[in-house]
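Removed from the display is one protein chain of the complex; every other protein chain stays in position.
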Amino acid sequence: MLGRAFPILVTVAIACFGAAPFLIGAAPYESTMGLVQKIFYFHAPSGMTMFVGACVAGCASAAYLFTGKTSADRIAAAAVELTVLFGAIVLMTGPLWGRKAWGVWWQWDARLTSSLLLWMMFVACLLVRKYGGPGSAKLAAAVALFGMANVPFVYISVNVWRTVHPKTTVVPSLGAGMRGPFWFCVAAFLLLFLVLLAVRVRLAEQQSELETLYLELADRPATS
Amino acid sequence: MQFLKIIPTPFVLLVLWMTAAVPMQAARQAPASQPRTAPPAAQDEYVPLSELPPDEQLPAVPLVFIAYGLIWLAVLVYVITIWRRQSAVEKELQVLKRQLRS
Partner (left out) sequence: MFFRTAWTVFCKDVTIEIRSRETLATTMFFALSVVVVFAFALVRDGRLVADAAAGILWIAIAFSGTLALGRTFERERYTDTLRALLLAPADRPAIYVGKLLGILAVIFVAECLLVPLVALLFDTALLARPLHLAALLVSGTVGFAAVGTLFAAMLVRAQSRDVLLPVLLYPMTIPVIIAGVRGTAALMQPPPDEPMAIFWLTLLTSFDAVFLTLALWTFEPLMTD
């Protein structure tokens, strides 16, 4: 998918994640939460990457549904898997932070509930792809499209309702020392997403090449 | 894609380093005296840290450690599953190509 840029991007991604601990360690402490707030530097970018993954999956699914291009289906399948991965990261790191900051592992407030539902929708998409039988690619595409439609709701939920989760105004108003490491981590996560997407799409291309070869082999007349 | 084959080892090393590095870096900069805790519930007078109820003394280091560790574990597990599926598919492709050529 990325051609010759791929090795460069992988190296840059690994370098970014290598540098991240130092930047995060050097960032100032948040006044009330102290050390545990450092989880933010990976938790929030994972959340953003989950949204990006959901949107990529939705758009690729729409493209597949309306144009029938299998390349769009491959991108959608890859993006759905990555949305589940980054969503799982958000849902695991959030409670670890929340346990210390709020005193509870989980709360059924708008942001947490809607994020969990978004994640579950994409897991359901994976289940359809795996167990739906032939033609399940289109079904999965419809599910992913509906999943993407949910992303705006999840994002604004924290502003509309009174929730225990920090609002979206936190990121634009970050202090100078925190802004740098945060956006660096966002860039690193988006790069990781791109790299993993390319790898997964390549796998899907090879699987489809395999199927074509199987069909070719089956079509061959039997030689005595 | 040959590049993919040489990734796993440095990636695993990076994961192990990161799992240790992030919390250690952050903890090293923490004041050595006491763990940071959330401000206690409303109280009328000063209460020393040692007398705070246990749940207000939750240490942050294990939580941060586990959080970063889980992130790396999740990404590593995903990369490993892709890598295994990729090798299986490539092996099958080679077998099939050989069969078709003969």
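Chains: A and B, in written order; residue numbering restarts at 1 for each.
Operating definition for what follows: contacts are C-beta pairs under 8 Å (C-beta built on N, C-alpha and C of every residue); 3 or more make two chains touch, one makes a residue touch a chain.
The model shown is predicted, which means the values in this text are computed figures rather than measured ones.
Asks: Give me the visible chains that the unshown chain touches, in label order.
Replies: Result: the unshown chain touches A.
Asks: In the complete assembly, which of A:G135, A:P172 or A:P221 touches the absent chain?
Replies: A:G135
Asks: Out of A:L65, A:A187 or A:L210, point to the residue that touches the absent chain in the complete complex.
Replies: Final answer for the missing-chain contact: A:L65.
Asks: Which one, A:L2, A:C59, A:A124 or A:A187, makes contact with the chain that was left out?
Replies: Considering all chains, including the one not shown, the answer is A:A124.
Asks: So which bits of subunit A touch the chain we can't see?
Replies: On the side of subunit A, residues 65-66, 113-114, 117, 120-121, 124, 127-128, 131-133, 135-136, 138-139, 142-143, 145-146, 149-150, 153 touch the unshown chain.
Methods note: only the chains that are shown with their structure count from here on.
Asks: Under the stated contact criterion, what part of subunit A meets subunit B in this complex?
Replies: 6-7, 10, 14, 17-18, 20-22, 24-26, 29, 32-36, 38-39, 42-43, 46, 81, 85, 88-89, 92-93, 96-97, 99-101, 103, 192, 196, 199-200, 202-203, 206-207, 209-210, 213-214, 216-217, 220
Asks: Flag every residue of subunit B that touches subunit A in the complex, lowest number first.
Replies: Checking each residue of subunit B against subunit A gives 1, 3-4, 7, 10-11, 14, 17-18, 21-22, 25-30, 35-39, 55, 58, 60-61, 63-64, 66-68, 70-71, 74-75, 78-79, 82, 85-86, 89-90, 92-93, 96-97, 99-100.
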